[in-house]
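This is the structure I have questions about; it appears just below.
A single protein chain has been removed from this complex, and every other one stays in its place.
A, B and C are the chain letters, set down in written order, and residue numbers restart from 1 in every chain.
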Amino acid sequence: MATAKETRHDALGLDPERLLTMYRQMVTARAIDRRMWVLNRQGKAPFVISGQGHEAAQVGAAAALRPGVDWLVPYYRDLAFCIALGMTPLDFMLSVFARKDDPNSSARQMPSHFGLKRARIVTSSSPVATQILHAAGIAYASKVRGLDEVAVTCIGEGGTSKGDWHEGLNFAGVHKLPFICIVQDNDYAISVPHRLQMGVDSVAKRATGYGMFGETVDGGDVLEMYEAMRRAVERARGGEGSTLICAKVARFTSHSSDDDQRRYRPQEELEALLRRDPIERFRAYLAGEGLLGDEEDERIQQEATTDVDAAVKTAEAAEPPDPATILERVFAEHG
Amino acid sequence: MATAKETRHDALGLDPERLLTMYRQMVTARAIDRRMWVLNRQGKAPFVISGQGHEAAQVGAAAALRPGVDWLVPYYRDLAFCIALGMTPLDFMLSVFARKDDPNSSARQMPSHFGLKRARIVTSSSPVATQILHAAGIAYASKVRGLDEVAVTCIGEGGTSKGDWHEGLNFAGVHKLPFICIVQDNDYAISVPHRLQMGVDSVAKRATGYGMFGETVDGGDVLEMYEAMRRAVERARGGEGSTLICAKVARFTSHSSDDDQRRYRPQEELEALLRRDPIERFRAYLAGEGLLGDEEDERIQQEATTDVDAAVKTAEAAEPPDPATILERVFAEHG
Amino acid sequence: MAVKTLIEGVREALDEEMARDERVWVLGEDVGKKGGVFLATEGLYAKYGEARVLDTPLAESCIVGVAIGSAINGLIPVAEIQFADFIHPAFDQIVSEAARMRYRSNGDFTCPIVIRAPWGGGVHGGLYHSQSVEAFYAHVPGLKVVMPATPEDAKGLLKSAIRDPDPVMFFEHKKTYRLIKGEIPESDYLTPIGPAAVRREGSNLSCFAWGLMLHYCLEAAEAVAREGVEVEVVDLRTLRPLDKDSILRSVEKTAKAMVVHEDNLTGGFGAEISAVIAEEGFEYLDGPVVRVCAPDVPAMPFNKPQEDAFLPNPERIADAMRRLARY
Partner (left out) sequence: MAVKTLIEGVREALDEEMARDERVWVLGEDVGKKGGVFLATEGLYAKYGEARVLDTPLAESCIVGVAIGSAINGLIPVAEIQFADFIHPAFDQIVSEAARMRYRSNGDFTCPIVIRAPWGGGVHGGLYHSQSVEAFYAHVPGLKVVMPATPEDAKGLLKSAIRDPDPVMFFEHKKTYRLIKGEIPESDYLTPIGPAAVRREGSNLSCFAWGLMLHYCLEAAEAVAREGVEVEVVDLRTLRPLDKDSILRSVEKTAKAMVVHEDNLTGGFGAEISAVIAEEGFEYLDGPVVRVCAPDVPAMPFNKPQEDAFLPNPERIADAMRRLARY
């Protein structure tokens, strides 16, 4: 009714079903993420690296994209982003267990080096920031081929210090490409704090210097992220140019299973962040809007756990790669 | 008298003698530069690269520095800058003729790859933008050693597209170093126009993104350049931070003796620029202020020519390097 | 067949491939209106327009990284690095990215790109416009490394490189651009990437080279032939894949081997060729495997006397041939 005040999600054109799908994606990503740490402690996964605390930014961004049409050139924290674009818990667990059928790399790469052709998630490497230029190149091809495909790439705030980040944003800005760079700023690059990484509070302030749009977003608020991302996507498709989004997020875990953040990070700082868990915040919003009751939530959590259990079971039982295939796929000629 | 309106140079604290010295430096640099093109056409200099049109920006900047104390990490157009810091016409001509006593590199490098230890002009290479990081490192050492030495580095607008430029400015911004980057923006990178180089009109707009000061200056106006540079130097010495100066200048010649700008540059554009020759502009200012009469100007021009003639004569007669020394100075052990 | 320069071969290959396949595009510094600093892309801008003949910002990592991305999204880029000396900033994109796309994605993503760069000295380019960089890239699995020495090969190999489904490093010796002339077939031919070519038959020793040095070796072979020393001169043409069979076949025939390159001696690609011969051709050998290369100093100085002292020349090569023949 005209009298009822419009909700935030109405204003964004997100219906309850979309919202619950987004919630489910965040919950699933978190369930997978928690589980891989358990597997690591059990000695079943030699290496894990986490996206806990980044889920709202990633799922909010993914919601503004067309899976399989727009491109994601990801980085290693993008588990929730990949799940939202169609990666399954099994796809991921196959890489955690380094199995032959891992669709990311057939276990040639460490877990969280995402790549999924069917979802247009581009194969990623370890060297930070190289992907920015690939996204710029994909966007350039999209433009000259007259396609309306948008190239989205993610990186941490530490990665913005690299030359490739600059060269990629400069190129995108020159040609007003359908290019969006999402910087997931969690205040740390492993142990290096923000103050030693850059002389500015939000890297989005660099956007004007590249001739692109810049936005600083609360990456813990999935709706705010969706809104900023939708604007960016519209500009990209409309030929108005590129966007640099700085999403302020929190890194809940140590950098990776090889790190122990207690060595360099104040406990209070972390606890304060944990009190503002993006998933909790979204749950509270949905509950407040009467879109998510306790049983329903219970069910969603339960389903996620069941899916992850099944994925772990199947992945653990799957075949490792055959050593003989190590020589394959160096060139087209061999395999 | 209190009634007489203050001149621009009074306001800047530049007395007539300083002004004439600066004028002389510009005239000398131009005379050398013109001569090297003649030598090139005579087949006596296989390669030359020019600073014509950049003299006011360079001499104005140099005037704010302490030669032999502050550092210049130059680029290949900085002939006038080097002259102003104490490089002699002979020093330079020895490199043009590739002579053993060339103080820049003993003719190991092409001319205009400046380096002069006594003047704290740091040895430079050909790869564009690598020098930015050296200047940042010099400034970092100056800061931690408690010195008040300022590190100044120059580059063209094309060079700002390189990763090293970004990494250097970011580092300087993080530590608020006594670092000044002067971008000599002449609208072309060889043949590549500004619009294909960056998505912004003045690269100085990137300064805030690095947490430093930014200034866009008419690099054809030696006094305006001096003023901006003096501010930057004061900030640097005062520990207030780094500065990015974009000096709009004009490239009067082809990129180098290997280039022919008529292939890509409209003739009218060039003619328009030539009508605003920075040396002419400074001469007009000095004449207008009654500081430079025709004979005096004539004398200055004459002296410059004489100096250059002498330098060419001596350099041409000088010894080339001994082939046997090619193996020396790879490491400290050998030579 | 018309006699043309090596750079004409390059230009024709680019033009023909761009005309044949609209996915092919050229990017680099000054490749547009200017047509490249060596005019390799002259005329392409006018013919195919800015989108397909793009002047990039001054950033080599950008050039290669954007090329890679454009290939992921359906284009076939030919990236020009203005001088091989300036390819280093792109080292990470080439070695960590281009060379591994296929391997790391188990074949799901590929990287059909060509990276062209003028290399080599003898043009008073000084320390930073004269270098040989082939050894760095010929060491990297996932890359092909092509070094044409004749106009016919420059054209035929570049066309093959552009049609190759994997990344190809294509190095053109800048001094040969106009110095080396030769016939170029009118037909739409391809020269396969891989096989070496015996440029001169000989029975006393085998000499392996590429680029400008191949021509110096041929000169030297002429000189010593007058003294009765018959040198077999092999143009390797591509360093990776390396044509081991041709190398070993030649050594089996002559029993003596020599490698010549203008890159620095230590760790140059000549070492790999020596190593292959010393391991797989040991039985054939009747003398040491000799390397004639540039000294271990950082590239050749600008001044003429030292530039000459740096570069191997036909005389030095001929002396080495005589010594080895006498061994």
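Here is the rule we go by: a contact is a pair of C-beta atoms (placed from the backbone, for glycine too) under 8 Å apart; a residue touches a chain by one contact, two chains touch by 3 or more.
Please read all numbers here as calculations on a predicted model, not as lab measurements.
Q: Of C:Ala135, C:Ile180 or C:Val260, which one is in contact with the hidden chain?
A: Looking across C:Ala135, C:Ile180 or C:Val260, the contact with the absent chain belongs to C:Ala135.
Q: Quick one: say which of C:Gly9, C:Gly36, C:Gly69 or C:Pro89 touches the chain that got left out.
A: Residue touching the chain left out of view: C:Pro89.
Q: Have a look at A:Gly51, A:Gly159, A:Pro178 or A:Pro278 and name the one touching the chain we're not showing.
A: Final answer for the missing-chain contact: A:Gly159.
Q: For the chain that got dropped from the picture, name the residues of subunit B it touches.
A: The list for subunit B reads 71, 73, 103-106, 108-109, 113, 115, 117, 122-123, 125, 127, 130, 132-142, 144-145, 149, 151, 163-164, 167-168, 170-171, 174, 329-332, 335.
Q: Mind pulling the subunit A residues that touch the left-out chain?
A: Subunit A touches the chain not shown through residues 46-47, 98-99, 105, 107-110, 113, 125-129, 158-159, 161-164, 189-193, 196-198, 258-259, 263-264, 320-327, 330.
Q: Tell me where the left-out chain touches subunit C, residue by residue.
A: Touch set of subunit C with respect to the missing chain: 61, 85, 88-89, 91-92, 95-96, 99-100, 103-104, 127-128, 135-136, 138-142, 240, 242, 264, 266-272, 274-275, 277-280, 282, 285, 287-291, 296-299.
To be clear about the criterion, only the chains that are shown with their structure count from here on.
Q: Round to the nearest whole Å and give the separation of the Cα centres of subunit A and subunit C.
A: Centres of subunit A and subunit C (C-alpha means) sit 42 Å apart.
Q: So how far apart, in whole Å, are subunit B and subunit C when each is placed at the average of its C-alpha atoms?
A: Chain centroid spacing, subunit B to subunit C, equals 37 Å.
Q: Which positions in subunit B are in touch with at least two other chains?
A: 161-164, 196-198
Q: Among the residues of subunit C, which are close enough to touch at least two other chains?
A: 56-57, 59, 61-62, 89
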